[in-house]
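Mind looking over this structure? Questions follow.
Of the protein chains in this complex, one is absent; all others appear in place.
Showing chain A:
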Amino acid sequence: MAEIRVTGFGGQGIIRLGYIIGKAASLYGQQHATLTQSFGPEARGSACSAQVVVSDMPVLYPYITRPDILVAMSQEAYGKYIDNLKEGGQLLFDQDLVSTGELPKSVKAFSIPATRLAEEMGNRIIANIVMLGFFTAVTGLIEPEAVRKAIPGSVPDRFVELNQKAFDVGYNYVKEGAVVAPPEDRS
């Protein structure tokens, strides 16, 4: 079983990112996945968080307790949730949006300039899907094919192709041996 928290600002597609992870695992990955979500008081610009429990067995307790994986796409969200990450857990973050400072040694940190890569593709709105690709490659939790299948129907039809490309950019960022920055390299 893996507990995942995806967090950032409202408007970044954080819930969508969590939704696609859960959908991929449960519809195309032969696993069980329960998604819960929490919002700040405003729809956009406030901290928001999606929680996914992925398991080989049916999920009983619906909420996460101590996540194995934290995906952080804003400084505020990072600050709020980093202490709750399980010992030995994985932290995935957007390196242009989150400055981690010194991390506990047990945390395995992986960074990607997801928003910048999305902007280079012409639309920052797909930064969440770049992060999805990165998540898929780094964690190995769900087969990449299952995640790819989960994208159509989860994003507007006319943007499916762009989102598939964004997924590949994030996924290949790891494969191509690009920098997975250890936390001490970050200021």
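Quick note on the criterion: contacts are C-beta pairs under 8 Å (C-beta built on N, C-alpha and C of every residue); 3 or more make two chains touch, one makes a residue touch a chain; residues count from 1.
By our rule, contacts and distances are computed from a predicted model.
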Complex member absent from the view - protein name from UniProt, among "2-oxoglutarate ferredoxin oxidoreductase subunit alpha", "Transglutaminase-like enzyme, putative cysteine protease", "Heme exporter protein C" or "ABC transporter permease": "2-oxoglutarate ferredoxin oxidoreductase subunit alpha"
Which residue of A:26, A:49 or A:163 touches the chain not shown here: A:26
Candidates A:6, A:35 or A:117 - the one touching the absent chain: A:35
Residues belonging to chain A that touch the chain removed from view: 19, 22-23, 26-27, 32-37, 39, 59-63, 150
